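Part of the complex only, each chain left as placed.
Chain nomenclature is as follows: A, B and C, assigned in order of appearance, with residue numbering initiated at 1 for each chain independently.
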Amino acid sequence: MSFFERLKTQGSAEWRAYAEHPFTTAMADGTLPEAAFRHYLVQDYLFLIEFARAYALAVYKSPRLADMRAAAAGVSAILDVEMNLHVKLCAGWGLSARDLEQAAPAAEMLAYTRYVLDAGMRGDLLTLQVALAPCVIGYAEIAARLAARDNARAATNRYRVWIDEYAGAPYQEVAAKARAHLDRLADLYVTPAREAELVAIFKEATRLEADFWEMGLRKAGE
Amino acid sequence: MSFFERLKTQGSAEWRAYAEHPFTTAMADGTLPEAAFRHYLVQDYLFLIEFARAYALAVYKSPRLADMRAAAAGVSAILDVEMNLHVKLCAGWGLSARDLEQAAPAAEMLAYTRYVLDAGMRGDLLTLQVALAPCVIGYAEIAARLAARDNARAATNRYRVWIDEYAGAPYQEVAAKARAHLDRLADLYVTPAREAELVAIFKEATRLEADFWEMGLRKAGE
Amino acid sequence: MSFFERLKTQGSAEWRAYAEHPFTTAMADGTLPEAAFRHYLVQDYLFLIEFARAYALAVYKSPRLADMRAAAAGVSAILDVEMNLHVKLCAGWGLSARDLEQAAPAAEMLAYTRYVLDAGMRGDLLTLQVALAPCVIGYAEIAARLAARDNARAATNRYRVWIDEYAGAPYQEVAAKARAHLDRLADLYVTPAREAELVAIFKEATRLEADFWEMGLRKAGE
């Protein structure tokens, strides 16, 4: 079993709670309250800024030039491509760049991003990649699941754009590469003691990602 | 106005929500549900471990030997004194060392501690001390307020031990020193632009500390 | 006087020893022993890898999105452009990619790069940029001085390629931007106490850069 599969198996309860969270399924069904999605979108913008910092940290941490280049490509992809896409997506929901920049960070966003950054600074490149995995690899898995549901990609589903972005070939390839990279690092560096520590970090990060969805739903209930 | 006073003034809404949180007042009145306090205590133990890491980071960050020594004394105080006191305090509430070590970290504990550690790693020693201030200095202020309330220190109040610890002379002196140190660092390094950034960090850290109290109350309501 | 001018003025002895080092003048005159240049080139390749890490650290440290993007562009420029140019330049001197990757790091390279990385991690973005300045801004100044010397750009001068690269418009613009950025950060964050600390870091980094030239000359004398 590959390392990423082992992480998911050992954190299966956390993984399911995250990857099959009602927020995600409600996107596929088009039943997600708009307020929930908008709140999520704004926080996800703030999240991307921290994610760029985490990828920059991966450049700093990399012991090999190839690892540095892969991480640097991630930094550029986030800062130069994804964030612009995000600003456009937000505009479609009536959120201006100003709205995004002035948004107050939600505790759930702070918790996940700072947990990842601290785990990565404390440990080595592999630890950082494990903490990033629920997001980077998880989004691809979630979107693929959602895309397979009836009507998820129907023109009437206003959340289709999100699903298409992450279920589409370009992002699926980004995630596949990240997963292969993670498995390769694990082949090089994982021992049983290390794996136990990494599983704990993976479970924590996955739990904090589930809280991120929960944060969206809670907003809608306010 | 001293720098710490300026931080509190500019973040007065956040400060009040934290320093006068119902959780704290309920400790003085003895009306805090036991489940709330126990949950808080366990998370506070996990919190202390991260706080020792933050003080160690302050040693690493210090530009002067005197700053290093002050921070190193903080590390020792937490690891060698406070944590043992905490274990005893917990024992009095029926919580074993095993309970503490096996406790699952709450998102609120993760959010505050990782926010502080990341802010400190990203910035310099002053930034780190600002992020630590709501806890280090705030606890002294809160406990002093509580101690002045009727019956707070009555033998019948089961939360008296907590109030006494932080309202007592030794901790009040620790906090006074931390405050003087913060003001001194600010005298050396603060510009208007810097102050605006530090105020934002102070407000965020204070908000996350208020969430920590809230976490306790929520537990009691479950 | 701009901040960078103040740094140079306060560290004028160190700056002159670095910017007017015999190694540099010998490049303009074409009298630099080939062994000196080759040794320098190989170590400069290892240096660039660490410089990419330092720019990645600047992304991580940046408090503003614009600062992050500027630093990320620096990471990409080093990893995707400069290092390839360097490999080509080295090939022209008979040094293969394998030679570069297997080269043992010289103490002088380790000293400067690790000093910059540690100063930057310990302090904030401004500290990091000050530590980087002797290299980023200094190379432009040095190359401009050399280019103005008689025969420096003559076809017969084998070191012309180096001079042209750093005296050319693209690099001069990179350096001008870095300088403007540094001055802007200083406007926001510098106090007298801070300036004294930054001058000390600038002088140290400049001294270590001069050692880097010295290392080349020493090799030639072996």
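Definition applied: a contact is a pair of C-beta atoms (placed from the backbone, for glycine too) under 8 Å apart; a residue touches a chain by one contact, two chains touch by 3 or more.
Remember, it's a predicted structure, so these values are computed and weren't measured experimentally.
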Request  = With 3 copies present in place, identify the total for the complete complex.
outcome  = 4
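We adopt the following convention: only the chains that are shown with their structure count from here on.
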Ask   = By C-alpha centroids, what is the most central chain here?
value = A
Task = Give the chain pair that accounts for the most C-beta pairs in contact.
result = A-C
Interchain centroid distance [CA atoms averaged], chain A/chain C, Å = 37
Message = For chain A versus chain B, what separation do you get between their C-alpha means, in angstrom?
response = 31
Key: Inter-chain centre distance, chain B versus chain C - centres from mean C-alpha coordinates, in Å   = 43
Inquiry  = Could you pull out the residues of chain B that touch at least 2 other chains?
reply    = 121
Request  = Show which residues of chain C lie in contact with chain B when the two form their complex.
outcome  = 60-61, 63, 121-124, 127, 188-191, 193-194, 197
Query = If you look only at chain C, which of its residues touch chain A in the complex?
reply = 49, 52-53, 56-57, 59-60, 62, 65, 68-69, 71-72, 75-76, 79-80
Inquiry  = Show me the residue ranges of chain B that touch chain A in the complex, using the header's touch definition.
reply    = 105, 107-108, 110-111, 114-115, 117-118, 121, 204, 207-208, 211
